[in-house]
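Comments concern the structure below.
For this depiction, one protein chain was excluded, whereas all remaining protein chains were kept in their positions.
Right, chain A next:
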Amino acid sequence: MKCVIEGGNVKALGHAVHALSRVGDHLYLEPSDAGLSLRAASASRSAFASFFFAPLFFQRYEPGPPGTRCKVLMKSFLGVFRSLPTLDKSVERCLVLLRPCAGQLVLQLHCKHGVTRTHQLAFQECERLQAIFDTQRCASRLRAPAQVLAEAVVHFPQTLAEVTLGAAAGGRIGLRSHLEEGSEPGKAMVTELWLAPDEFQEVAVVPGSCITFCLKEFRGLLSFAEASSLPLTIHYDDPGRPAIFTLDDSLMEAHLVLATLLDPESDSQPPPATNGSISHPPAPSDDFADDLESYMVALGSSACEGEAGEPPSPTFSLHTPRPEKSDPEEEEEEYGAVPGTPPHKKFRSLFFGSVLTPRGPGPAPSQEVLAEDSDAEC
């Protein structure tokens, strides 16, 4: 595979690599005729990220023979793109050359003043890394400019591991620090913020729904989104089912799939026995400026004001990973539902269901697949 990236797209590639570096320790390079995919997955398989670049993203793109792919240590690959300001200011062109049979993975940066930096990276051949997920099966969807989400997330401490996203009855979307299980309630600071529905470009959520996911990987994608000024779409379903974050434009697509906590976020009072709704702080009143008092009082009572979940909206604009041209003779990398997550967390791991047959309409009922695979064409 040989490709050349020019100008501002080098920085975009750099941002993508930075976002991927938050997810996993290895970067998977998977070129195909349709474009180049960069992927990463966390060791516990609770997070998966994929950046797909169409051929038009490149000044020159030659995918090479099918099956050309490799995985590299994230640290090595990231090292080439470490300094984003430098990429922006001095790098004019980037060449990526992958010839597994010749043992070559070369990254060459052509910089200003005639300087060329050539990096030869060690790599391993590998199988495809593919997560199975289907945004169509997600009951809730939100889309917002990256800046809105970035401005929201900035209020949470950098050390915070997980955050809970919730939809209140009035359409407001809230974010709240998630306290680790076992941590004393009176010790850690809890941050909460609410966004009005009109800050989003699209809100199609189940009222009262909420999910808890890792902030670190999300922040990584958010930085990419901010740099590219693209809106970010969040697809989510019930707690325990993966949350899918996507953004795209004509030249590229990014997906981040994160496992969500299985247990609903529990307040000190048990959730009320409504049909399936999660115990959730009620939405603050609309008149923010003056009503902070009652808002704070209302926050104190954890009675759920959300209505019972409505049936999920069935029609969503589908955003699935572009189907790779898969060779039917290849063995897909198989991951069973590996309980690889750290034992103290209740993340369900994962959505790497084993794929034994060419993608059909759905997995065998006996398999524990958390999100059905969506690719119909092979």
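By definition in this document, contacts are C-beta pairs under 8 Å (C-beta built on N, C-alpha and C of every residue); 3 or more make two chains touch, one makes a residue touch a chain; residues count from 1.
The rule is simple: contacts and distances are computed from a predicted model.
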item: Per UniProt, the name of the complex member that is left out, chosen from "tRNA (guanine-N(7)-)-methyltransferase", "Checkpoint protein", "Auxin-responsive protein" or "Non-structural maintenance of chromosomes element 1 homolog"; value: "Checkpoint protein"
item: From A:A43, A:L56, A:A122 or A:L193, residue that would touch the chain that is not displayed; value: A:L193
item: Footprint left on chain A by the chain that the document does not show; value: 148, 151-152, 154-155, 157, 185-196, 198-199, 268, 284, 286-289, 292, 295-296, 299-300
